[in-house]
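Note that one protein chain of the assembly has been removed; the remaining protein chains are unaltered in position.
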Amino acid sequence: MKRAAVLGASGYTGRELQRLLARHSSLQLSLFASAREGAAVEPPDLESDPQVEALDWGRIAECDGVFLCTPHGASAPLARRCLELGTKVVDLSADFRCGDAAAEAGAVYGLTELERERLHGARLVANPGCYPTSILLALKPLLDAGLVERGETIVCDSKSGVSGAGKTPSARTLFGNSHENFLAYSVGNHRHQPEIRLHAGCERLVFVPHLLPLFRGILSTIYLAPAAGARAETLRACLRETYAGERFVRVFERGLPELRGVQNTNECHIAVGECGDRIVLVSVLDNLLKGASGQALQNMNLALGLDEADGLS
Amino acid sequence: MKRAAVLGASGYTGRELQRLLARHSSLQLSLFASAREGAAVEPPDLESDPQVEALDWGRIAECDGVFLCTPHGASAPLARRCLELGTKVVDLSADFRCGDAAAEAGAVYGLTELERERLHGARLVANPGCYPTSILLALKPLLDAGLVERGETIVCDSKSGVSGAGKTPSARTLFGNSHENFLAYSVGNHRHQPEIRLHAGCERLVFVPHLLPLFRGILSTIYLAPAAGARAETLRACLRETYAGERFVRVFERGLPELRGVQNTNECHIAVGECGDRIVLVSVLDNLLKGASGQALQNMNLALGLDEADGLS
Amino acid sequence: MKRAAVLGASGYTGRELQRLLARHSSLQLSLFASAREGAAVEPPDLESDPQVEALDWGRIAECDGVFLCTPHGASAPLARRCLELGTKVVDLSADFRCGDAAAEAGAVYGLTELERERLHGARLVANPGCYPTSILLALKPLLDAGLVERGETIVCDSKSGVSGAGKTPSARTLFGNSHENFLAYSVGNHRHQPEIRLHAGCERLVFVPHLLPLFRGILSTIYLAPAAGARAETLRACLRETYAGERFVRVFERGLPELRGVQNTNECHIAVGECGDRIVLVSVLDNLLKGASGQALQNMNLALGLDEADGLS
Partner (left out) sequence: MKRAAVLGASGYTGRELQRLLARHSSLQLSLFASAREGAAVEPPDLESDPQVEALDWGRIAECDGVFLCTPHGASAPLARRCLELGTKVVDLSADFRCGDAAAEAGAVYGLTELERERLHGARLVANPGCYPTSILLALKPLLDAGLVERGETIVCDSKSGVSGAGKTPSARTLFGNSHENFLAYSVGNHRHQPEIRLHAGCERLVFVPHLLPLFRGILSTIYLAPAAGARAETLRACLRETYAGERFVRVFERGLPELRGVQNTNECHIAVGECGDRIVLVSVLDNLLKGASGQALQNMNLALGLDEADGLS
């Protein structure tokens, strides 16, 4: 039995990891802790929830892997200390996804199905953002196969549930402001746009996120011009081949995916449609699982040499 | 006091008209009826709702205007009979929005703020679809002003509340299927796509609708390439000028509109943003009011020579 | 045209009053302000919302009436200062509903339909709590008519939408904690229990509130033993007589009320049923209107000698 720690346990992604690890056959949660030095033990939100323990580097040193569910900026120094202690690290923040920090630290971008080779035994994994996962799983194989006309702008219109905004009470997460409401936000300046462009290898791409009045799930609608001669069938076939045999990515032969088909699962469902001169990709996943903690566990499993799907089915 | 009839009263749009007319100073609801010959009086859904009466052509003949809240296909023959009786008709179905029927009948497309001239005294108004209204109010003035690069595809990604699917119980409108869910539908084949293209005067446009887990409201996110040299400011200025002095269309100087800002109102709120090489328009309205019954009343007011805003503020 | 001020404008009840007064024919909102000395002008939450101005006693002095939408404890000193300035005061907090403060200040408990006599021209009105209004309108006439067996405990099980918890972001009002959730709270120690007992004139009464995953509305289910010989019909007849001719209270002859029948209205709907040896009263209202701002406006109208329903229909 290997041992894992979750740091930054009081948020939604930490809680999901706690649930997933409870079903894992070979990785147990040995520390579920705050990531702030000196933070006290937090009582659970519900009596049935686990307590959040104080940070304890001695116990971390005994772990095989550490999940960092910590805010952007807070993860990097924690990751470095964990690596010095010899544990594997899967970081759910944006700290190692792009830029020099990622390169210097030798972080592997953990888009599991498309980066599996490099994830086996990896020391540091930058877990992809929720929106980028939903978009890249659908789009990147098509770009890589040359099936997308790169001279035309790709439009990614994404919609996320409120859990994506985190657990801190704020105007955005207030019931009265989000329930029965819908809105676009961060037009032109969301941090996930450069992440998507970098890992898609395509700069001519725009991304606008929206906030749905539901708790969990992301649906991305992606509009692209196909390369000359390519039809929806061509692109669908490419995706079906890419994901043949995959346990967590499903490409629909017909019909359109819905959020309820993936909520509370680690799956991503993708459909390919046609509309005028555009191909329309619809991609859905659970932002807290395949978009965060589920994919993080896939990556940790690979980093530790365990069955990739353990704890996830 | 002029008199109006609502036919097809048992659906959501009929009910909205009944509420609006209760506050009208010079148009009273004199018949609130089913549109099916021989249909009996329907008891109200809630004790506080009005009853739906039986169809009565004698009473219709005494009306100045008739609202048709009837299904596509059912409206056309009813409209013709009403016109023969000498009443004005505002038809909320798609029967007179496009094609030969519209032309032959001399129907005016009732996008009020942009077609006001032709609506004064009009005999037959084809009330625009909910999605087309949200898109055309934002997009059409920009196309007409030459501010949109017509060589690049315009993407219209729209999201509607469940009331858009009507009041008939079905798998789509079942609480268990729509609550906490989100989905795209009718990709490439929604009836509103040709309506939008026709009235925008632009064929290179794609439209995908989605179903939100809330009751009322539409948000459309529109991605377009600006004409050479045009910036977001240019387009925003064009829209602000177009709608200067309008009571029901507001163009934001800054910030982004939210559905809750327009629910239960006859307003459309529009913002103009920039994202990469695309201009992003965000347009919101209440699909049952500005997207249906509210705009229908604006149009009837114009057709009957009344104050356009009566019953709507 | 008389003038009103709303103090404590940044919460839900202040906002409702602003909306109601916009439709009033003889009372205009001349100050919409924070109630904290020195608080700056607050930008609106949505671009279409009104700004919250700074407190200005000079402008308050020119008002005929002041609505206090301020927290419990903060209202009392503000009310005293307003009274010194000669304005009428309707206080939406609990400060003058019970106890010595209420008696000393000469506050009238503003359960409008049942206290109308004393409200005409009143200087200071203690606006009832939302739960007490829903319970007392149904229960008090029956107690006063001797139709309730006082030797048996009355059970009041109430359920409120999230807006009752106010607009401040907190764990309780967080979307992720309230959406798709339901809970009882404050069992045995809610401040409304003594208020209900006092104004019902009945100590043998228990009250438990619950939090519904919706925005506005309260439904109270009240279980009582009828006095010897009384049946549901007897009690229903008593209520129908009490509220005959009332514009805002409706007693159902058959069927059961639903929240959607009263949301966004100033109405209270009441039904009387029978279950085993108990009479069951079901009472619904909109907690922000008849349970707060709507009833407050009824009371202010009476205090100022205006039409009680102005601004409310």
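As written, the chain order gives the labels A, B and C, with residue 1 at the start of each chain.
As a working rule, contacts are C-beta pairs under 8 Å (C-beta built on N, C-alpha and C of every residue); 3 or more make two chains touch, one makes a residue touch a chain.
The shown structure was predicted, so the numbers you read here are calculated from the model rather than taken from an experiment.
Within the whole complex, the absent chain has one touching residue among C:Leu20, C:Leu239 or C:Val282, and that is C:Val282. Of the listed residues B:Thr13, B:Ser178, B:Thr242 or B:Asn266, the one in contact with the hidden chain in the full complex is B:Ser178. The chain omitted from view is touched by exactly one of C:Leu219, C:Leu235 or C:Leu289, namely C:Leu219.
Touch with the chain that is not drawn comes from one residue among A:Gly73, A:Gly86, A:Gly99 or A:Gly255, which is A:Gly255. Summarising the interface, chain C meets the missing chain with residues 152-153, 155, 157, 159, 177, 179-185, 187-188, 193, 204-208, 210, 212-215, 217, 219, 221, 223, 225, 256-260, 263, 273-278, 280, 282. Although one chain is not drawn, its touching partners on chain B can still be listed: residues 12, 45, 162-163, 167, 169-171, 173-180, 213-215. Summarising the interface, chain A meets the missing chain with residues 46-48, 180, 250, 252, 255, 257-258, 260-261, 264, 267, 269.
Keep this in mind: only the chains that are shown with their structure count from here on.
Chain B and chain C have Cα centroids separated by 37 Å. Rounded to whole angstrom, the centroid-to-centroid distance between chain A and chain B, based on C-alpha atoms, equals 39 Å. One finds 46 Å separating the Cα centroids of chain A and chain C. Across the assembly, chain A contributes 177, 179-180, 213-215 as residues in contact with two or more other chains.
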